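Missing here: one protein chain of the complex. Every other protein chain is in place.
Right, chain A next:
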Amino acid sequence: MSDAAVADTRRLNSKPQDLTDAYGPPSNFLEIDIFNPQTVGVGRARFTTYEVRMRTNLPIFKLKESCVRRRYSDFEWLKNELERDSKIVVPPLPGKALKRQLPFRGDEGIFEESFIEERRQGLEQFINKIAGHPLAQNERCLHMFLQEETIDRNYVPGKWLSSPGLTICLPSFSLAFGHTVGTLLRSSFLRRGGKLWAEVLGF
């Protein structure tokens, strides 16, 4: 095969993009806000809850909008469930602040405004990081945490099945011998949680 002295560096041909795809809303919309902390109860039985509001267009989530109230121990529960059941490396939570829970402090301890704000930020980072992880989205605990009114600690842990009709089945293309213009090799679609591991997702 003869070849010009200068290599051909022209772009490969590609399909023009559909305008509705180009200008439509992206398919990866996922926003979770943690706000409106409220301390409930009296005396030693006090605790702080936070509003967890989620907006998304990802089909894997049943509700496109949800708003629930969660406390710090609920986040701890979620972290433990994910560490046990999924293969992901779960990001850290903001601290437990045990020292702040000791008596005889000069300030409000864990109900101090600045501390609550610090914790709120940490929880927001934590939940956004997790909710976008394809493997975490597979876990029932995440969906229950984000979209159900209360967390049923006696639930049956397991994988979350996407809505029917969304599973994609791709045929395997066999190799065409003698094909001169590019040969389509076998597709490989990784079922979620199949061969993925930790934070490094190969596909």
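What to note about this one:
One rule holds for everything that comes next: a contact is a pair of C-beta atoms (placed from the backbone, for glycine too) under 8 Å apart; a residue touches a chain by one contact, two chains touch by 3 or more; residues count from 1.
Note that contacts and distances are computed from a predicted model.
The chain that is not shown carries the UniProt protein name "VPS26 retromer complex component B", picked from "V-type proton ATPase subunit", "VPS26 retromer complex component B", "Coiled-coil and C2 domain containing 2A" or "Leukemia inhibitory factor".
Contact between chain A and the unshown chain involves residues 1-5, 7-12, 14-15, 17-18, 21-22, 24, 26-28, 30, 58-60, 128-129, 132-134, 137, 162, 166-168, 170, 174-175, 177, 179-192, 196, 199-203.
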